[in-house]
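Note that one protein chain is taken out, while the other chains of the complex remain in position.
All chains are identified by letter, namely A and B, in their written order; residue positions are counted from 1 within each chain.
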Amino acid sequence: MLSNLPRDISTHGAQIDAVMRLIFWICGAWFVVAEAVLVYLLVRYRRRKGVRAAWLPATDRKTLAWVLVPAVLVLAFDLLIEHASAAAWARTRLNIPAGDVVVRITGRQYFWAYRYAGHDRRLGTADDFDGDTTLRVPRGRIIRFQLEAADVIHALWMPSLRLKLDAIPGRSIPGWFEATREGTYPLVCAELCGAAHGYMRSSLTVMSPEAFDEWSRSRAPRHEDRP
Amino acid sequence: MSHAASVQSERTSTGLPTGRVAIWWFIASEIAIFGGAVACYILLRMRHPEWGAAARHTATSIGAVNTVVLLTSSLFAVLADSAAARGDGRRAGRFLLLTSLGGLAFLAIKAFEYTREIQHGFTPVTSLFWSFYYLMTGLHAAHVLAGMVAMLAVASGARRGQSVHRVEFVAIYWHFVDVVWIFLFPLLYLAS
Partner (left out) sequence: MSHHAPQGFVRKYIFSTDHKVIAKQYLFTGLAMAAIGGFFAYVIRSQLAWPGHAAVGYGVVSANGYNTLVTMHGTIMVFWVAMPVLLGAFGNFLIPLLIGTDDMAFPRLNLMSFWIFFLSSLVLIGSLFVPGGGSAVGWTVYPPLSAQASYSGGMWGVNLWILAVALEFVSFLMGGINFITTVINRRAPGMTMFRLPLFVWEEIVAAIVFLLSVGPLVAGAVMLLLDRLAGTGFYLPSRGGDPVLFQHLFWFFGHPEVYVLLLPALGILAEVITANSRKALFGYKMIVWATIAAGLLSFVVWAHHQFIAGIDPRLATAFSLTTILISVPFAITIFAFVATLFGGSIRFTTAMLFAIAMIAEFLLGGVTGIINGSAAADIYVHDTYFVVAHFHYALFPVVFLAPFAGLYHWWPKMFGRMLDTRLGIAHWLGTLIFFNMTFLPQFNLGMMGHHRRIADPTAFDFLRPGQHLQVLSTIGAIGMLLAQLPFVVNVVWSLVRGRSAESNPWKATTLEWTVSSPPPAENFAEVPQVHRGPYDYSPPGVGDDYIPQNSAPDGDRPGSAARSDPSDLEPVPAE
């Protein structure tokens, strides 16, 4: 299962993958043990002639411990998992760093639109410019985005970045990522948004910082065009 | 061979009348419905301080009158319940009728109030505050109407001495409808 994960190209993805791996191993072990115990008991205590079942309603705490102790162990492992998860969550969603590049990502039926904040890194100013149909970002720089939706709920999903976030109309939700590898990667909508939800596609294009700067310059409004 | 009836409609394992158990669980589910709506309103109200201005346009005096009307009708419900407990179905029926009249008065005043508000331009789509106002008072009014129907049905039986025990259940329901209003009134009319 874990081998199906696409290659991680983000700086925070390794931590999320580590959480998934931890869960997979702990829960996998529990699953195997539980099934083994089940199979063993079914075989060992199948009906045999002349053998009467035991009387074990387990009303005393000592006998109940056979169930309560494993249950407490389940809780202990769960808390261990939660500890790792909380750390990864804080890094990804709670501590949003200031970005080198700021972009507004807007989902609408049925495409994604990207608007960059330009050099001043503030959206809504004169040096903002529109991106094209792919989300272009420079490798190795922190991208800070504001996720919005124009009509219904969409969800920004980039598996290679381990990043998924719902785009809610009426809200502007901050997020961030930093890509470590150049290339083109999937960017899709992961929330049912209407009839053509299944065709709402874009992509993430990670460029070298130089190529990105050149592209930005080509998209930026020229001085003569500004009002 | 026991003659214990196989038809156990009189049986009560706890000693409580079965109808009373049922009506309280019904009220529990209704508390969840109104509780949900009220909780949404309160949370959104905290996020929208400007609703205070909108709330000033609710007719507090009319609301106050309606509060008195509903509380008075509850008094009649209490009297109906006592009469029923004494076995006096005819008296209980009469008091239930009076309670229903109180409900009718409440609805009439509410209709007048809605009309006035709509004429002043405050409709369910004017703003989210007004949407909640009409939603909650409308849901409540629907429950007042349903309560009236139930009371009239029980009253017609009780006056003839039938199913007098049901007077208690319908009275409990009516008190619940009253209590809901006692929450709605300050939330929608007073808090601003």
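A few comments on the model shown:
What we mean here is this: a residue touches a chain if its C-beta (ideal position, glycine included) is under 8 Å from a C-beta of that chain, and two chains touch if they have at least 3 such contacts.
Here the structure is a predicted model, which is why all the values come from computation and not from measurement.
The omitted chain makes contact with chain A at the following residues, 1-6, 15-16, 19-20, 23-24, 26-28, 30-31, 34-35, 37-38, 41-42, 45-48, 51-59, 63-64, 66-68, 70-72, 74-75, 78-79, 81-82, 84-89, 92-94, 109, 151-153, 155, 157, 159, 162-166, 168-171, 173, 186, 188-199, 201.
Residues 1-9, 11-14, 16, 18, 21-22, 25-26, 28-37, 39-40, 44, 124-125, 127-128, 131, 135, 139 of chain B touch the missing chain (whole complex, contact as defined above).
Operating definition for what follows: only the chains that are shown with their structure count from here on.
Centroid to centroid, with C-alpha atoms defining each point, chain A and chain B lie 48 Å apart.
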